[in-house]
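One structure coming up, written as structure tokens, with questions to follow.
Removed from the display is one protein chain of the complex; every other protein chain stays in position.
Coming up: chain A.
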Amino acid sequence: MKKGDITRRPSSPSRSGRDGSKERPQRRPDGGMRIVVPLQGVVQGRGGLVLGSLIPCALFYFLQLYIKRNRPPPTPGSPSSAAASSSASTPAGAISTTIQRTLSRGVLSPRGLPALSARGAVARAGDDDSLYYAGLRRCADDPYHPSSNPSGVIQLGLAENHLSLDLVRRWMEEHAGPALTPGGDDEARELTIRGLATYQPYHGILALKMALAEFMRKIMQESVSFDPSQMVITSGATSAMEILSFCVADPGNAFLVPSPYYPGWDRDIKWRTGIELIPVPCRSTDNFNISITALEIAYNQAKKRGVRVRGVLISNPSNPTGSFVPKQTLRDLLQFATEKNIHLISDEVFAGSTFGSDEFVSVAEVVDELEDLDRGRVHIIYGVSKDLSLAGFRVGVIYSYNESIVAAAAKIARFSSVSTPTQHLLVAMLSDQKFISSYLKINRERLQKAYRLLVDALKQVGIECFKSSGGFYCWADMSKFIRSYSEKGERKLWDRLLEEAKLNVTPGSSCHCIEPGWFRCCFTTLSEQDIPVVVERLRRITDGHKSNR
């Protein structure tokens, strides 16, 4: 009953419409105290007075905005045109200010010159407020180097794998040239240059799709097979994610995203598509496992706001926590998605970068397992940036069980297709079975080792990490070092880590983690020699904390 009451409150359109049919008025003994203000009936309850005045104001504001946006542009030759008003005699200094003002006003006031679109202006304002990007910039300005810049910032915030670059480099040295260089006889020569230079299918050449399907099968322990015809290749997983989002949701729709989640999604998904991301908090007491109950609540809340939820978005292995989504949870997620008739998107870019004893289960495995399930709502994002340390090659994959989505994504892929020489090079590399097998094995061992090193190092200074089984991160609990248990306290600690300890880590708040004090630390950009430096720098913070107490 109580739940039903909550549901009704924001959605009941007006009092008069409901009076006759609902029992609600009789249930309110203090009905006589109702203040009669137009629109107030929309919101009853304790917040009525506040909301009752806020909503009319908001409506009026939107009306103004609407009128402004739809006002026709200045007529030709009208004196209000700013271009005409800044006359040729204006001195140079004044000109630049005029132009600057024009740019920003273009967004705020349509009466000025239409300069940038709102989307363009958002980009300009940018992600300056995100600590994730602020830290990355800081690090780029002053990067640590053991000999040339020993006081620089150590990068623990980037998602790159430096551990196995030597393996890929060695392969490239031996094979990159021959893989692309025109062959001996004339026919092969012709094939090579034409195959490389001319227009190829925008969604990836078939050879690459086949090679990637085989590679994905391999990293998923050969438990599932992938069909090249369900694949769309894009320039990087970033654009794969955006294109898939374009296909499954309209502007104003939302995805439910168990948090903490990858901070880049806020920009990659929301910006141009107009899709909203609704964080669904996972808690440390649950080992950051996805809770279906929490999803259910978030879904209903969104529905109440009038926001249509189009899908659930997960990363598996999780970025940032590094844990796997258990098989049963995947089944539950699929059931949830089916129940609500929404999509399930699984970002599995770290699927090949797993270590430890736990077994990784791709959502593909669960799909294969459950025969009668609606497969068409399941989509996988993959890329070679993480698992092959080839971020520079920009190769991402949309793997979808839905024919229409594959077709639509293939068309959108024209805006972000991969250079053909790069595709051929990758085909050659992925087809080298011996190399791939040994690379995956050695890379996993190195990941495991590097992970242990950083976890042990953090332990030395009293920082505990969440148990990670895949990916490039330690998810570290530093809550005991924050002064106030809040986002503000976390931010302060992050500032100190960056400015005093010169360590760039990603704060949990950037990942929409609901509990303050968690930090994402990347261990794959560190060398063994860097570890003592990190420990020594962390001591500055942790020791200071103790003495202050």
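As a convention for this text, a residue touches a chain if its C-beta (ideal position, glycine included) is under 8 Å from a C-beta of that chain, and two chains touch if they have at least 3 such contacts; residues count from 1.
Methods note: contacts and distances are computed from a predicted model.
**Student:** The chain that is not shown, which UniProt protein name from "AP complex subunit beta", "Transcription and mRNA export factor ENY2", "1-aminocyclopropane-1-carboxylate synthase" or "Two-component response regulator" does it carry?
**Tutor:** The chain we cannot see is, by its UniProt record, "1-aminocyclopropane-1-carboxylate synthase".
**Student:** Touch as defined at the start, partner being the missing chain; which of A:Val232, A:Leu390 or A:Ala501 qualifies?
**Tutor:** A:Leu390
**Student:** Have a look at A:Val153, A:Ile381 or A:Ala408 and name the one touching the chain we're not showing.
**Tutor:** Within the whole complex, the residue contacting the unshown chain is A:Ala408.
**Student:** Just one of A:Leu212, A:Val232 or A:Val418 touches the chain that is missing; which is it?
**Tutor:** Checking the options A:Leu212, A:Val232 or A:Val418, the one contacting the hidden chain is A:Val418.
**Student:** For chain A, which positions touch the chain that isn't shown here?
**Tutor:** Missing-chain contacts on chain A: residues 70, 72-74, 76-77, 81-84, 86-88, 90, 92, 95, 98-99, 102-103, 110, 113-124, 126, 160, 162, 165, 168-169, 172-173, 176-177, 180-182, 186-191, 193-202, 205-206, 227, 229-230, 235-236, 238-239, 242, 246-250, 253, 267-268, 272, 310, 341, 343, 374-377, 385, 389-395, 401-406, 408-409, 411-412, 414-422, 425.
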